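Only a single protein chain was left out; the remaining protein chains are all shown in position.
Chains: A and B, in written order; residue numbering restarts at 1 for each.
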Amino acid sequence: MTPKRKQRLYIVLGLVVLAGVAVGLTLYALRANLNLFYSPQQIVDGDAPIGRQIRAGGLVRVGSVQRSGDSLDVTFDVTDYRVSVPIHYNGILPDLFREGQGVVITGTLNDQGRFEASEVLAKHDEKYMPPEVAEVMKKANAKDVPAGYDPARDAFDSAESSTNAPADAPRS
Amino acid sequence: MWQIVHKLGSPKWFYRVSGPWLPWLWSLSVVLLVIGTVWGLAFAPADYQQGDSFRIIYVHVPAAILAQSCFALLAICAVIFLVWRIKLADMAATVAAPFGAAMTFVALFTGSVWGIPTWGTWWVWDARLTSMLILLFLYLGIIALRGAFTSRDSGSRAASILALVGVINLPIIKYSVNWWNTLHQPATFSLTRQPAMPAEMWLPLLVMVLGFYMFFAATVTFRTRNEILRRESRTRWVRELAEKTH
Partner (left out) sequence: MSFESVSALLHMHGYAPYVWPAWGVALGALALLALHARYEKRQLLRDIERRIRRERVNHDTQA
């Protein structure tokens, strides 16, 4: 390589490294703000602001969904299987909303620790399967897996925990 | 050794050598896309949670992969052009940018349409969606910057530099779903582990991804040849060619 080209190559590489450092520092400074939602643990710990619009994310606790008979009012708990946050919502739920499903909820937290939701979004994982296979797996799980296990829990955990564990942690 | 590189970078040589490849690239891409479309739309099973809306994956994922691969190509071309001053690299970058912008738009559009029934919203400002939107703006910026200069060489240099700086966005897009809490799920395909779905679902997706790649190769090669004709329109070999075909 001629010295001139070598010099240009260094300038180009330097430019990319410089831009990378600048963007990296910006993202580091913004790190918490780039999260779309607060986890139930953060809300229970008091990390989430009260009375301001925020988002919460977690799994719908199995057995916690209570619908009112005459209106769209629904209450349920959002959990990470350690702690839960009670949610109240009045509106139409997405197709994928069900017990054990991952959800992201927009709303405000009141001082009693209750979350008044204005929007409920369903989160899904990158695992897809045909309905018949899901049926078979559900039956198999009912036999060998302790009560209360839900495959969706595993799914959300793998998505959630990837911030502190390797992305391709072993899956069951 | 560097003489070979410069011969490879000769537009006339590229025009002659790439010609016979084009019919193969076009037919291969059409065959793969037709197989993938019929397989994905009619034969692949529906998802147990999302039902038939899952079939959007067969266009969404290939478009998103191509949007990012195309930007990687832009950055590689930018280095080759800036360091070695090989004009062919700049011609390829000129025609690849609109293709990448189209793929990014398709990925965003199909993702939004898919989000309505599954998530319950067509847009959310999470890290993955936002970084893809930034990718679209980068493409548009590169296209606009190239056209904003009166001298072609200045435009090429400015567009190359923006492509190089913008390449930082690629790892951000890729790892956004791991680094931050997002509504978007983690990657469907990965080189290190098996896809989390049965073969009857991911095989048609693989066919579609390959079909999109072949289409990308065919279109970019074809339009690079157009760009050669445009820039070399005063040379004798191009004039002879134009007279022969008309």
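Note that a contact is a pair of C-beta atoms (placed from the backbone, for glycine too) under 8 Å apart; a residue touches a chain by one contact, two chains touch by 3 or more.
Note that the structure is predicted; figures quoted are calculated from it, not measured.
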Displayed partners of the chain not shown (whole complex): B
Options B:Ala44, B:Leu183 or B:Val209, residue touching the unrepresented chain: B:Ala44
Per the touch definition above, residue among B:Arg85, B:Lys174 or B:Arg223 touching the missing chain: B:Arg223
Residue numbers in chain B that touch the chain omitted from display: 33, 37, 41-46, 51-53, 55-56, 59-60, 63, 99, 102-103, 105-106, 109-110, 113-114, 116-117, 212, 215, 218-219, 222-223, 225-226, 229-230, 233, 238-239, 241-243, 245-246
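In this text, only the chains that are shown with their structure count from here on.
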Distance between chain centroids, defined by C-alpha means - chain A, chain B (Å): 30
Residues of chain B defined as touching chain A within the complex: 2, 45-50, 54, 57, 78-79, 82-84, 117-121, 124-127, 161, 164-165, 167-168, 172, 177-183, 185-188, 190, 192-193, 196-198, 200-201
Residue ranges of chain A touching chain B (in the complex, touch as defined): 1, 5, 8-9, 12, 15-16, 19-20, 23, 27, 31, 34-37, 39, 57, 93-97, 104, 119-135, 158-160, 162-163, 167-168, 171
